[in-house]
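Yeah, one chain of the complex is gone here, protein chain that is, but the others are all in their spots.
Coming up: chain A.
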Amino acid sequence: MTENRDSILDIWGPRTPYFGEWPERVDERTTEEPDHWVQSACVLCSNGCGCDIGVKDGRIVGVRGRAVDRVNHGRLGPKGLHGWEANNSPDRLTTPLIRRNGQLVPATWDEAMGLLVAKSKELIEQHTSSSIGFYTSGQLFIEDYYTLGVLGKAGLGTPHMDGNTRLCTATAGAALKISFGTDGQAGSYADLDTTEAVLLVGHNMASQQTVLWTRILDRLAGPNPPRLVVIDPRRTFTAEQATVHLAPRAGTNVAVLNGLLRLLIENGHVDYDFIENHTVGFEELVKTVGKWTPERVEALTGVPAGQLQAAAQILGTCRTLVSTVLQGVYQSMQGTAAAVQVNNINLLRGLIGSEGNAILQMNGQPTSQNTRECGADGDLPGFRNWDNPAHIYELARLWNVHPDKIPHWAPPTHAMQIWRYCETGSIKLLWIQATNPVVSMPELGRIRKILEQKGLLVVVQDAFLTETAQLADIVLPAALWGEKTGTFTNTDRTVHISHKAVEPPGQARADFDIFLDYARRMDFRDQDGAPLIKWDTPEEAFEAWKACSKGRPCDYSGLSYARLSAGSGIQWPCNEEHPNGAAHLYPDHQFNTHADYCESYGYDLVTGAETSPEAYRAHDPNGRARLLAADYEVPHEQPDADFPLWFTTGRVVYHFHTRTKTGRARALQQAAPEAFVQLAAEDAARYDIAEGDLVEVASRRGRATAPARIGGIEPGLVFMPFHYGAWGQAADAPARAANELTLTEWDPVSKQPHFKYAAVRIRKTNA
């Protein structure tokens, strides 16, 4: 038994100050001495830390960081060190369940899959395959997603496949496509090792990616520390370390960013050679940001003009810059527009594609990058363009199906629309995998109603009987990480293999095997009558994915299970040109915007309308990055007399997603057992609320109740963490999920829902 640091008390662990090469520090926590170690990587945030799983007598007994891994150099965060305990939880699902007479009762796999397949065939016969929808996850592996993508697109031929990645990472993908032509992060985590400045926008890295934050803390403690600009309405752990912290009012990111862009231009802190040779759209950008003087920004956003100028001075004079973006941008009003303005900061300065320079449009979940790459969400496999017939023909040839089998008459249906089709009854079978929308979707009252609707068959594939699974008609018990083999990719394009360490409990099966079983039972065939899915093992699926990715930006063709198992994480693209992966995309400032190669022809940032292929080709950027401007827009719901306060949601460091795993790890659960309502001291005084008082927060959509936590937030704003649902509550306790309150609306471009603003009122309930 080893625990070489207490990650609950000291989240980030002891400092190893540095500049240049991040020193190793191996974090380990085991509850018994393992009899062997199995190579893996952590799946409890999007950082993707390399780790080994300790196994004793067929059970997981701990983890340790992999010192050789480029992502973490041995470190692990509190979620990684503790989260594995969920695998051993006594309430794992061990047998399929089918709803009979209103009750979920145990069934055999044959019964459950037989029912699913019979229902699928019946629906296709009566209503076409467009009556079947998939709501998948950011938690599965490449092999799962690719198999799912192929069976959905070339087997069923349904356009309705997306994931909860729509809630966490859709804007990252959209912003990258818009600026650079395709998805894919330009830089690497290693750029933090030397960079002179870091801009964190709506990204509480200290709580979200604790190990990446450790890298910054170690830089701050070493020689030549970087300057930090943090944009966040709350005084987070991240904001506490900032050189300059800008705390804008909810919904005003675009105004702040336009103010910064204007100052860069006015101060002459832009690289005119780079702009001239490698971008399009500069004139329009100058015009749009022109009116956002520091005074005007201050009046709208509450950010003092002097602070904005101080931030612009840092961003304008640093010689290298890492910019990072997360949910504070993605889930706010104008998410894509704001994320693109962050890209524009690096582009105006020409700071991209070289050491110390990166834009990290972060992912929320460990494998959401792969949902995007493999076509299990609203994208096509290999960052292909749904509106480019040549790309569809490539896939049709690869899968040996007729091109029209692959839905490409419109963009693949985004998750919010999939739920809407369920609500209006045209989707009649919804298959949910490894996610818990009854806690994580906006406006939960509506989501429960949809899932309870007669005429919608709900299939839930999960390891636990989550709030969502309890509403299912068929429950398929799934293996967890550590119980199956596969690969996945983190935010900075690092691909890891995670080997099976132990057997899943009872009859639980790997997601991959469930999808294969479905494809076989549905008897999906190619044009020559051979089985559509030609692989039986994860490794064969990976080989098939390599072929699909070859020649595209996310080129995996130089990787293999053997190579990934021999070392540790390797970045894509990995091919003949980059046999060991590439730390930077676009080193020559040639971007992926060529009309024949790009993943998207672009969008109108205001309406979300997609640019037509003809219009794009008429002004083909041909390898130049696009500087797309956006002006500020007023949020759709604002505080008023009835609902006088702003509301926003976010995370706590000890939990992930809806606590399905972290809530079953003893120390994590004890560290953060309960939701809370955070409010400013001024507001607490006005409502006569003391620390710990029960506070009910109400919006036009619902109510949530939790104890008060006072301070660390701007007056007029109320915050709740989104992790907590009904699971673990007493039956008669009032609802505490933040998403009871949130809005059903979404960004016009990325379709990511707006979790970061709503109008609410509060009252003390334990008077």
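Just a few scattered comments:
Note that a contact is a pair of C-beta atoms (placed from the backbone, for glycine too) under 8 Å apart; a residue touches a chain by one contact, two chains touch by 3 or more; residues count from 1.
Note that contacts and distances are computed from a predicted model.
Candidate names were "Acetolactate synthase", "Molybdopterin oxidoreductase", "Aspartate carbamoyltransferase" or "ABC transporter ATP-binding protein", and the UniProt protein name of the unshown chain is "Molybdopterin oxidoreductase". Considering A:68, A:606, A:685 or A:733, the position touching the chain not shown turns out to be A:606 (whole complex). If you put the hidden chain back, the residue from A:309, A:453, A:470 or A:744 that touches it is A:744.
For the chain left out of this panel, the touching residue among A:118, A:299 or A:410 is A:410.
When you scan A:134, A:421 or A:755 for touch with the missing chain, the hit is A:421.
With the whole complex as reference, residues 127-128, 130-131, 159, 409-411, 413, 416-417, 420-421, 424-427, 604, 606-610, 612, 636, 744-746, 748 of chain A touch the missing chain.
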